[in-house]
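Below: one structure, written as structure tokens.
One chain of protein is taken out of this complex; the other chains stay put.
Now for chain A:
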Amino acid sequence: MAGVGGGGGGGGAGKMADKEKKKKESILDLSKYIDKTIRVKFQGGREASGVLKGFDPLLNLVLDGTIEYMRDPDDQYKLTEDTRQLGLVVCRGTSVVLICPQDGMEAIPNPFIQQQDG
């Protein structure tokens, strides 16, 4: 009987914990990027960079002074082709795939190239 009571109490506590876990919590704190230039990549291959002015938990973003880069078949990854100035834009969180700071990145030699052994 005491075990059943204890089980009931444990079940109740478990339900409360589940409700608390369902609250929306962002795994990424974007407030540290406010007023900084960030690079955003979208589904469909578009890239854009701009100053982050605002955001919401659904990852919709407000970027200012936005520059958009588009990829072509012959472009591969030449970002300088086809750039457009877009000014103040709202980016849909549903199509954002990557967010990173614009600076603080450098190209490194390919670490995955393996030596061929005889």
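What we mean here is this: contacts are C-beta pairs under 8 Å (C-beta built on N, C-alpha and C of every residue); 3 or more make two chains touch, one makes a residue touch a chain; residues count from 1.
One rule holds for everything that comes next: contacts and distances are computed from a predicted model.
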Chain excluded from display, named as in UniProt, from "U6 snRNA-associated Sm-like protein LSm5", "Replication protein A 14 kDa subunit", "Collectrin" or "phosphoglycerate mutase (2,3-diphosphoglycerate-dependent)": "U6 snRNA-associated Sm-like protein LSm5"
Residue among A:Thr37, A:Asn60 or A:Gln102 that touches the chain left out of view: A:Asn60
Residues in chain A touching the chain absent from view: 23-26, 29-31, 34, 42-44, 46, 48, 53-57, 60-62, 66, 68, 70, 86, 88-95
